[in-house]
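Pasting a structure here, questions to come.
One chain of protein is taken out of this complex; the other chains stay put.
All chains are identified by letter, namely A and B, in their written order; residue positions are counted from 1 within each chain.
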Amino acid sequence: MIKTYYESGSLSTERQAVVIEFGNCYTKVGFAGEAGPRSIVPSEVRSLKDGRTRKVFDAVKADDQYNLLVEFIHNLYFRHLLVSPKDRRVVVVESVLCPTAIREMLAKVFFVHFEVSSLLFVPSHVVALSTLGVNTALVVDMGATETVVIPVCEGVAVLHAWQAQPLAAKAVEGQISDMLKEREKSDPLEAEGYNNLTEKIIEDIKVRACFVTTLERTQKAREGKPCPCPPSINYLVGPGSNKINISGDVRENAFNILFEQDADQISVSTMMLDAITKCPIDMRKPLAENILLIGGTSMAVGMKARIQEELNFLVSSPQYSEKLKLRTFKFHTPPAKENYTAWLGGAIYGATDIVSTRSLSKEAYLKDRKVPDWVSLIYNTLNEGVKRSV
Amino acid sequence: MAYLVRNDIVQYACTCGQLRPISFLYFCRHCLKLRCGYCVCHEVESHYCSNCLEILPSAEARLKKNRHVPKHIRKCQACFDCPNCLNTLAVRGTTVSVRDPEDPSKVNSQKKYYHACFFCRWTTRDVGLPDQAVQTVSANGWAQKNTSNLQRITVLLEHAKLLGMLERHEREQREKKFTTRFRRNFSHLPGLTAAHVRKRAGLPPELPAPSTIKVNLAEFQPAVAKDTVQELPSDIFTEELDISRVTTLAQRFAQPETQPENIEDLLPMYKHLSTKQSQRCRECEHNVSKPELNPSSIKFKIQQAAYFHVPEVRFVTIEPPIGGKPSEVVILFINPSQHPTTLSFITLQEAEDEMKQYHSEGSADTSVQQGEAPPSLSSLTKPVTVVEEQKPIDISLTGEVLLPAPDIEIILPPKDDAAEYDDSGETQQFHDDPKIVIHRRANKASLRFTVVPKTDFIGENCVIGFAFRYTYVNRISSPAISTSEQKPQKVQLCTRVFMNCGKILEGTQ
């Protein structure tokens, strides 16, 4: 019954908008209104000249960055989406912390090179909530380089409470790499295998062999009474099939880097509690009872269980027991895999009227050559946005 | 033909500033400018399956016709990819003996089909999918299993759309106070496509009353958070892990919605389609390349490649470049067109100045035209054309070339396919300066240049650059000119060329 409304609405005849979530390692791309992305592709470009692959967001010079983006987005359109970019709407799901320079560059690439008809930047933390239908939640995005915690209240990101730390996939991979190097010294026979470890192989080891252990075992190990290690694994490296041994210690403890409180006493779980602490007191309970974990790193086996354990432990520890009087932490399960939850949020947003009313149009962009910041224009001052589009 | 593949020997500067070999360039016959893959507008012409070569003309049309299958659009319905190694799966037939249900003593043989990957030997039997009775297997056998998510997402989508409508409703109410319905003019509305504007200006789709929206909104159930999460399986600390049974990230991401973690859960994937693309000049919106629709055809309907129009430049001989010493370079010029052309040489600086002048004139022209455009071509229907700004050419010159005086003109006869087999010798006289033109044959001429490599770039490649003017006969009569001038127009064009003469050697003294 509800269906009839929007089928007769203006959007059913319009072409589906393209929804893209650029990530440091993987980019998710698909169409608005669909249940999942068409492709999850590495954010890499293969150079025509020398055949090397380069990360899209690694460029130093603006010119170089522009060319990389053009090539990468061209591939997205013609290899994965298979539609013409021209005169089609685009929704970009971006992190709140996305540098303005990158956003300006993206706008230029989309409008000037690909001639898209409109562009809408949506903040990943806020749109992720539309996969749940709730307005208030503590959104934790564990991505490739950073973990970003932002509380969202009634659909508005509480920006002064945000927390971001480089405690994410790259940190875990660095830890695996260090632990394996340590082993290499004690095991010179397998040196050939260790020498060939590339970034991709470390990532593969992380995904296929490692898991997040429990708090209890970590604490015991810290007290000097370690539990027996899980079984080790023989792993074959590279074309030469050199065998290396991944010990149970690596498998179990690589992810612990995210939970070891470093010199500043910061871990993923303290970030979450700090974010809650910075929020007004009446928001704390709803935030603690609406936690949404997104981003690929949160898909690691045992990650959610560990975060819950950590939160329950920390909140009764002297560090937080004074500040926070929270008892329960509840977690949401979105109807999507964690690594594309933010994308799905963008796809849901992109299927509504919002995409036609709040987008930055090509004409507006070409006039000013500027991207309005979402904080100032789109969310906070609705009236100004209306003036612009009428 | 190696020079066509080696893209660093002779490079032409495209109008946009990119350097490409001539085989990578287009020539727009309407703008009379070089275009490259970077500065043309790419469009998807048709979709086809690279395995069965079936054309799916327009995915968009299919979407409209049958809105229940948008899920798998842009995927071939008959072909599958291997979920293990991502290559194409092949259909294999076997005969299976089945016991007759009526007479258990009789055994019937039956033809059965399954999918197998010839690359990594994965088969649908590996994951326990039943064999199929027909050869053209549809995916019924292994329908996607995440229907519960799909239902929830549909509900969420409806919810979000209702919210969007409510917001629009409120805004329209606000607007009503200021503008009456009849005086509303949408043409200046940015952010709306032409179709959208027409729809709104003509017959605005009636929004349901806000009360009904609110009723429907109230039906929505937001997600509820739980205090239990997926536990870490306790046997992970004791069980041996067989890493070959865990999928890799590439395998997971190939099936983004399910992202299976065990190889037992891998299902064959619909084959991703390929596209045929056309290229369009951004300035005049004419196609410079348009393929034939048929996926097995490699021909083009339109192909304005630069090597059909622009004189081609090749090296004939190069004296080894020595730093600071002039060396002789013989360069061949080929006229690919059906009309004679006249070459003359200028420096890069002169060519740039000329282009700047032309550019400023050109932009003045278009502004006049826009003013006079008929109302049907108003800015509403004809979107603003956006052109990438020109970029400076990204190459450093490490050698200087001494060009013939700009008033020396070299005439190249037209290309004549029959002349290739004609041994009767040249009959035409060109009165060439024998110091410059060393050799001529049909539409080709070899010219002698002197190159002085710079001394401070020893060990690097000696890159020289120059520009040449050539006459081009424009046989396309644009509608505006056709009334006054029926004859083909003769125009003079200019192209910049960069050539790599090889490593600069050190002097021997």
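Everything that follows uses one rule, which is that a contact is a pair of C-beta atoms (placed from the backbone, for glycine too) under 8 Å apart; a residue touches a chain by one contact, two chains touch by 3 or more.
Everything that follows uses one rule, which is that contacts and distances are computed from a predicted model.
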| item | value |
| --- | --- |
| Which of "F-box protein SKIP23", "Glycine cleavage system H protein", "DIS3-like exonuclease 1" or "Dynactin subunit 6" matches, in UniProt, the chain that is not displayed | "Dynactin subunit 6" |
| Residue touching the undisplayed chain, where the options are B:S105, B:S244, B:S296 or B:Q349 | B:S244 |
| Touch criterion as defined above, residue of B:K106, B:R121, B:K214 or B:K356 at the omitted chain | B:R121 |
| Hidden-chain contact residue, picked from the options A:T145, A:N242 or A:T333 | A:N242 |
| Where the missing chain touches chain A, by residue | 236, 238-243 |
| For chain B, residues in touch with the removed chain | 84-85, 119-123, 125-126, 244, 263 |
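The criterion applied here is as follows: only the chains that are shown with their structure count from here on.
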| item | value |
| --- | --- |
| Interfacial residue positions of chain A with respect to chain B in the complex | 2-3, 5-6, 8-11, 13-16, 26, 28, 33-41, 63, 70, 74, 77-78, 80-87, 111-113, 115, 117-118, 130-134, 137, 203-204, 207-209, 211-214, 217, 227-228, 230-231, 233-235, 251-252, 289-291, 301-302, 304-308, 328-337, 339-340, 344, 348-349, 351-354, 356-357, 359-364, 366, 386, 388-390 |
| Residues on chain B engaged by chain A in the complex (per definition of touch) | 38, 41-44, 47, 59-60, 63, 70-71, 74, 146, 148-150, 152-153, 156-165, 167-168, 171, 174-175, 189-193, 195-196, 199-200, 205-208, 213, 216, 219-223, 225-227, 229-233, 236-241, 243, 246-249, 253, 256-257, 259, 272-273, 275, 277, 282, 383-384, 386, 388-389, 391 |
